[in-house]
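One protein chain is absent from this view; the other protein chains keep their places.
Each chain carries a letter (A, B and C) given by its place in the written order, and its residues are counted from 1.
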Amino acid sequence: MSTASVAAAPITAAAFKSAYKPIWCPGCGDYSVLSSITKAFAMLDLRPENVAVVSGIGCSSRIPAYTTCYGFHGVHGRALAAGTGLKVARPDLTVLVAGGDGDGYSIGGNHFLHACRRNVDLTYIVMDNHVYGMTKGQPSPTTEPDWESKLSPGGTGLRTFHPLVVALASGANFIARTFAGDPNGTAQIIADAIRTPGFSFVEILSPCVTLRPEQRGWKEQAHPASVATTSDPAKAARYLMTDDGFNIGVLYKGNRKPYQPPMGKGTKRVADLEAEFSI
Amino acid sequence: MSTASVAAAPITAAAFKSAYKPIWCPGCGDYSVLSSITKAFAMLDLRPENVAVVSGIGCSSRIPAYTTCYGFHGVHGRALAAGTGLKVARPDLTVLVAGGDGDGYSIGGNHFLHACRRNVDLTYIVMDNHVYGMTKGQPSPTTEPDWESKLSPGGTGLRTFHPLVVALASGANFIARTFAGDPNGTAQIIADAIRTPGFSFVEILSPCVTLRPEQRGWKEQAHPASVATTSDPAKAARYLMTDDGFNIGVLYKGNRKPYQPPMGKGTKRVADLEAEFSI
Amino acid sequence: MHDKVKAQGGRGVSIALAGSGGAGVMTAGNMLLKAAAQAGWYGLMVRTSGPQIRGGEAAALLRISAEPVECLDDRFDLVIAIDWQNIHRFADELPLDAGSLMVGDPDQGNPPEVLTQRGTRLAQVPIKKMAKAIPGSWPNMIMLGIAAALVGLPLDAVKSVVEAAYGKKKKELLTPNLAAVEAGFASAQTLPAVPQLAAVEPTQTPRWLLTGNQAAGYGALRGGVRFVAGYPITPATEVLEWLSPALTKVGGTLLQAEDELASINMIIGASFGGVPSLTVTAGPGLALMAEALGLAVAAEVPVVVLDVMRGGPSTGIPAKSEQSDVSIALFGLHGDAPHLVIAPNSIADCLGATQWAVHLAEAMQSPAIVLSDQFFGQTQAVVDRPADMHFIGERAKASAPTEAYKRYALTESGVSPMSIPGTPGGAYTADGLTHNERGVPSSQAADHLAQLDKRERKLLRHDYGDYWAEIDGQGEIAVITFGSCTGPVRDALARAAADGIKVRLVSMRLLAPAQPERLSEALRGVKKVLVVEQNHSGQFHRYLRADFDLPGEVRSLRHPGPLPIHAEEIYRKITEWSLM
Partner (left out) sequence: MHDKVKAQGGRGVSIALAGSGGAGVMTAGNMLLKAAAQAGWYGLMVRTSGPQIRGGEAAALLRISAEPVECLDDRFDLVIAIDWQNIHRFADELPLDAGSLMVGDPDQGNPPEVLTQRGTRLAQVPIKKMAKAIPGSWPNMIMLGIAAALVGLPLDAVKSVVEAAYGKKKKELLTPNLAAVEAGFASAQTLPAVPQLAAVEPTQTPRWLLTGNQAAGYGALRGGVRFVAGYPITPATEVLEWLSPALTKVGGTLLQAEDELASINMIIGASFGGVPSLTVTAGPGLALMAEALGLAVAAEVPVVVLDVMRGGPSTGIPAKSEQSDVSIALFGLHGDAPHLVIAPNSIADCLGATQWAVHLAEAMQSPAIVLSDQFFGQTQAVVDRPADMHFIGERAKASAPTEAYKRYALTESGVSPMSIPGTPGGAYTADGLTHNERGVPSSQAADHLAQLDKRERKLLRHDYGDYWAEIDGQGEIAVITFGSCTGPVRDALARAAADGIKVRLVSMRLLAPAQPERLSEALRGVKKVLVVEQNHSGQFHRYLRADFDLPGEVRSLRHPGPLPIHAEEIYRKITEWSLM
């Protein structure tokens, strides 16, 4: 985590909410996620100008402009790359990368793998609704194999993508799952994720009430994880491999050193480098 | 596995070796891999015309033209996508996808994830030399964090990518590691991989004697896996998480049904579809 | 209703139905179009809505006519609004004038100033109250009735569409909504008049109702495509959604790819396997496909990429039309990478052009990019059943290759018979590296040049026939355009013709390879050339300058999306210029 600017007056969650009206459907889980994020920022006593919220494309990826932080609404699937560049170049900022399951696990899968592995001090939030919301209802990697859509009549028949297991396998240092229906719990976990050095991954079950109305039922399915947070990858692996997809909590927290190449510590002037070319 | 055309005369490995002289350095591990592949094809009594070898870009990715099969030498990192399209469109062919660690785990990471998940009946071979050979020595995802190169003086400091764990986490149905220094064992495992339905992944430790001469020492390090092949993902996960990178053998073999959408089983003529547009 | 006026010639009548999202204006619009279609009229309907994913505001923009129509008109005769919520956001898309009529519900307040300031007449109908009075009915059905009555669409035609919609499954909805349509129809009798539809006979020849996205999908199948991989993107997704079940029916298949890089490489792989293949995308996805398209050029693997253009650059305006992917489609590949670029020039032509693209791609073993756009793709239109052009994708295959088989043989036509995996004796490696005739990598200047020559030659030597462009009319002024500007240009030219001004039309279907001789031929005697396109930087105009010798004085008429180029603008430009 980067040093939050410590200021006199405590800051409120409201101070992180912008005046723009979200384009989200009434009831969309992403409203709660937005609340949780702003709460987490307030808990950490951050200042909006020292936080950057970086996203890709999708309903969920609209989130940056709904905060009062610096926002970056990039291209589909590349939020983690943009966030990585930003954080490495500006280690003083708190960088939160956010987006959807399509953005992060489908087109963005490679950056997800390598962000976990690289372990730059970022927090990555995926608002997972098991569907492509923005493009009106195609299966995403986390969509159940039997979910019917125009594009996949009869269902995809594909095994779902297990984000937490993949995150662990590729080296994420902090792995959690939350449910948008519990904004306070989610806020706590996001704050923990930001506080924890290195790459922190928070998968948030965030219902798409429009295209997947049955996800309203998630509030019955989500339940606290039955095991405590572990720092043993092998143990976490075994547990996560049999995870039901609704375990809520911080499931893994490692001790890997964050990756931060030395930026701004150079001792030479550019002109000093000329020597190597001189004849 | 697709039905090998059963022919009268048994075929030899030599029948799968083309006349082109590889561009590889003397001593490169990829020569042995080529031998193993051709041996495996012969063991399975395949016919060259019914096999397609698909690759990306890299030293290792030059392999298609060194066989007498149909070859596809595509763009860097996308071999699995090309192989997937080919196999789904032409389920009668045996499709072997092959390449390097940079091609498969760096630029090609997303296709690796999704090929594992999709479970099309392909065999994917990675000739892993922990380096970018073709571009003369930059670190790949599997390069040790302390390996020095011009691009990463002092080493990358990054955790290595664990291909087998990621394959398991994303749903590969067959996961094995072999060592190029054991061409017969490797051939056996490749044959097993091709025979096993669904997506089979074979990671081959294939030394780059030019850029990583120390890899000649791999022959001392490689050792048979201490556990038997399992079909329990949780067990495999725990084992692979603590794997030393030199366990040789088939480490996981699942029973997932391969994904093959019904190609060529249509019952309607194109003209029949007009009805839906008629006023 | 006051004095009935007939709508002017082919212009027909233009109607906008507006209201908050969920109020059902799209349903009403669809039914109106269908009713008109069944009764013998042509027409089309554009859907437009606000940024909200659901809800927000929406409008159905229709044009119905006795003659075929290929674009919206410049102005609307009639706007009916269930409410005025945020309708100002559509003001640009709703050109009204003093001759137009707005019909609103007095209980929903007044229309926004931006609409009223144009002097448009306003009539009031208590739409919601009327619907409330018929329990179980909806305001949009009242609206449907009003619209039908005002433009002169027979009540029966509308009722039979409503019956077809609710008659089977949702019977309890049928009676009240039929009543609502009738009530709306009746209420219109006292409203000020708008131009009425010219009479038509029920047609004997078959007509279709479909979108350009569906037409393109169907064209792909007609051309022989049996493998599709794609990644959803607005406004192209519906092509994939239409093709997915359709392919299964005809013995093909569709894969949803993890991204566009996968889509394009999947179809190249499938086509290497001998199966004609296609993907569908929009600008951002096309950009991601550029690298692999170069592979398809170099390895000579036929594939078709349908690009349904939308507002750019970057994410731009995903749900609105713009012709701004011309440059990337023509010039967006690295290296010298000649390929095919084809643009349909009407919604119906999305079928023919896509089919042709498959045919050409296969014939020349080349990637083909089809430039459709959001207007074509998502607009529903009534069209004459497109004849099957018999453009079948057929590849020159090496049927009995021998040991000396040269995959990239330097033939005179430039096309080298391709051996398909499974064929004994024909094994070779398809390669993106510069190679010799056998496909063996080479960095020799002679091999490089020979293969570059060959790949250029195969595209240049092909006989594209008359299908390369639609050419119409005579005169010393010519308009050159392509794609969805063709409709407004045709409208403008009809108006000019009515004024006695003769103008030539060249709507180019084949953008690449450029056909400079054919264009010169088409423009013989022309002194003034107007280039019409819907983008900011004049991409088509610059391409014409680069690859053709245009005669006389050349002017560019263009603006970016989301607004279409109106016939009026073109007409004005032409008439002004013709007077000089």
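Simple rule for what comes next: contacts are C-beta pairs under 8 Å (C-beta built on N, C-alpha and C of every residue); 3 or more make two chains touch, one makes a residue touch a chain.
The structure displayed is predicted, hence computed values, not measured ones.
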Missing chain: touched chains present in the view: A, B, C
Touch with the omitted chain, as defined above, among C:33, C:82, C:180 or C:337: C:337
Full-complex contact with the absent chain, from C:117, C:175, C:189 or C:314: C:314
Residue among A:37, A:59 or A:81 touching the omitted chain: A:81
In chain B, positions touching the absent partner: 23-26, 28, 57, 59, 73, 75-77, 106-107, 109, 132-136, 138-139, 141, 150-153, 156, 210
Positions on chain C where the hidden chain makes contact: 51, 89, 92, 261, 283-284, 286-288, 290-291, 294-295, 297-299, 311-320, 322, 324-325, 327-328, 330-338, 431-434, 441, 443-446, 448-449, 452-453, 456, 535-537, 539, 542-543, 545-547, 559-563
Where the unshown chain meets chain A, residue by residue: 20, 47-50, 52, 54, 64-65, 68-75, 78, 81-90, 92-93, 110-111, 113-114, 261-270, 272-274, 277-279
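The working rule: only the chains that are shown with their structure count from here on.
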Chain at maximum distance from chain C, centres defined as averaged CA atoms: B
Whole-Å separation of chain centres (CA-atom averages), chain A against chain B: 31
Where chain B and chain C are represented by their mean Cα positions, the distance between them in whole Å: 42
Shared interface positions of chain A, touching two or more other chains: 106-107, 109, 141
Residues within chain C bordering two or more other chains: 248, 254, 258-259
